[in-house]
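Note that one protein chain of the assembly has been removed; the remaining protein chains are unaltered in position.
Naming follows writing order (A and B), and every chain is counted from residue 1.
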Amino acid sequence: MHLPDGFIDAKTALATGVLAAAGVGLALRQVRIELPPRRVPLLGLAAAFLFAAQLVNFPVIGGTSGHLVGGALVAALLGPAAAIVVVTTVLVVQCFLFADGGVTALGANIFNMGIVTTLSGYAVYLAVARVLPGLRGRVAALAFAGWCSTMLAAAACAGQLAWSAAVPWRVGFSAMAGVHAFIGLGEGAVSALILLAIARTRPDLLQDSPDRAAPPVGRFVGLGLLAGLGLALFVAPFACPWPDGLESVADHLGFARPAAAPFLPALAADYRWPGLASPGVALAVAGAAGVISVFVLAIAFSRLLVPKPTRPAGREPERPAPAPS
Amino acid sequence: MRRAIDVRDLRYAYPDGTVALHDVTLQVEPGECVGLLGPNGSGKSTLIRHLNGILPERLTEVGGGVAVMGETITRDNIGQIRRQLGLMFQDADDQLFCATVREDVAFGPQQLGLTPGEVADRVQRALEEVGLVELGHRPPHHLSTGEKRRACLAGVLACEPSILVLDEPTSGLDPRGRRELIALLRQVRATKLIATHDLELVVELCPRSVVLDAGRVVADGPTHQILDDEALMLAHGLERPHILQHRHPH
Partner (left out) sequence: MTELIPTVYPVDRPVYRWPAGLKLAGALVMIVGTALAPFAWRAWFVGVAAVLVLLVVAGRLPFRSLLLRLLALSPFVAGVALSAALNPRGSADWRVLALRSGLCLATVLVLAQTTPFSAMLAMLRRVGIPALLVTTLALMHRYLFVLGDESERMRRARASRTFSGDRRLVWWTAATVVGQLFVRAFERAERVYDAMCARGWR
């Protein structure tokens, strides 16, 4: 999903750059407030971990294999603000050291993978884990969050490509959403497996479990609004029944700004009409069905993996000697 | 007289309840070089981490006192203590956290608030002392294990501590790297406390040794006397070094 240079035009690069800088700035401020000094080196180590983890292959079919993207996983492990800093760090290093992801597209990549996946992943994880208790609930929550965050990032990516007139929305979105619906399944499964592996060896690292902690909603209003604004900006103009194409986007932006609040509700209201006459509604229904089936899959997956909810710590903890001599 | 290190009745339990130290008492005089022996898990690293206040996690709740150069460690004087007592950790990769060797050696002096010129002077001197001037620009990842250890030592020496505490300085080194490090340590003029399994190093450098087992001091005295006590050594999972066996043929 790393956008390279040359696919993003000047205005998209600028818009994503501003959003990414603002998001990372907010996240850094949040981290400075809530992270104890003891945990500061963990940000760098977690970034190195994520990079190394992305090199571990998960075989799929034939010779192909996938790997972790990790936004939702890191957010579940470290919290959303720290996760934004960690994923951003990984993206910057990948961009300048490996030329993986373009320099002018760095803002877009940070927005999609650093901000959208972490925030949406964390929000979904938190919401589901509060409803479904215990380790089983958390595994299901992260599996679902991994899928959702991947889909949202793919949508944002397609929106940016369409904004840049590189690939039209219809083509880009169906390709990205189609591919990432499967990639997201892998992402969710891998994230959940890793969470389970950590819970088996060091359950204490997952101590601040989301079903007990108070929802830290207040602290992430700014970041959440920012991600929402970005998504609305990139995706909404195309998801509306308005005509495709860039020329209309500029017009819409002028109209969309004063009407920002009813923008999404209006969209939802439109999709909620019972008739499946327009293709947009059919798409929405198909999308909702997809989301629900993935949710059910995630729960089934967690039941398969985590034996009994009575002992959430997991069986046979293979934890070695607890302390250095 | 002010003792370099003065540990009295130190008790410590890890947060999970495992008791790591039972009433440990240990005194080191200025200028001494003391070996700290004991099997794995005997509490050596835990004890060492108390000497510059990394442990206990909450300093005010210490169950026994640790004093360095006559000052009991508290939350307020911890910076002062860490200037005087340099600590070298077992895993060199933990300690070399900067991008290049030179930057890493400069880290300590920079924290002392020295001017850039003074920092550069100290870095140069420390690198010369350990013989790594040519490798200063290298990233730590591209050093051999022996070079990494020496770089760590340079980082500690650049802070010019009066007491040097080393955790397993020779573990994982090949014979030559080990030789070089021992020769280096011999030159360093500071009070030294060396936790190690390397009994030959202790014989060469430390006139006095302390044996720790299961969080208790089980022996404290002249190194030769301790290493000759076969029953003591066996009881605490240590082995008499070959040098001694050759020196005292029965």
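Convention: a contact is a pair of C-beta atoms (placed from the backbone, for glycine too) under 8 Å apart; a residue touches a chain by one contact, two chains touch by 3 or more.
Remember, it's a predicted structure, so these values are computed and weren't measured experimentally.
Trainee: Tell me which residue among B:44, B:82, B:178 or B:192 touches the hidden chain in the full complex.
Mentor: Looking across B:44, B:82, B:178 or B:192, the contact with the absent chain belongs to B:82.
Trainee: Taking the entire complex into account, which one of A:95, A:119, A:151 or A:284 touches the absent chain?
Mentor: A:95
Trainee: I'm checking contacts with the chain that's been left out. Which of B:10, B:68 or B:159 qualifies?
Mentor: Only one of B:10, B:68 or B:159 touches the chain omitted from view, namely B:159.
Trainee: Which chain B residues touch the hidden chain?
Mentor: These residues of chain B touch the chain that is not shown: 49, 52, 54, 79, 82-83, 86-87, 89, 91, 93-100, 103, 107-108, 111-112, 139-142, 155-156, 159.
Trainee: At which residues does chain A meet the chain that is not included here?
Mentor: The list for chain A reads 2-10, 13, 24-25, 28, 31-32, 37-49, 51-53, 55-59, 68, 77, 85-86, 88-90, 92-93, 95-100, 102-105, 161, 164-168, 171-172, 175, 189-190, 193-198, 200-202, 205, 244-245.
One rule holds for everything that comes next: only the chains that are shown with their structure count from here on.
Trainee: Taking each chain's centre as the mean of its CA atoms, how far is chain A from chain B in angstrom?
Mentor: Their C-alpha centroids are separated by 46 Å.
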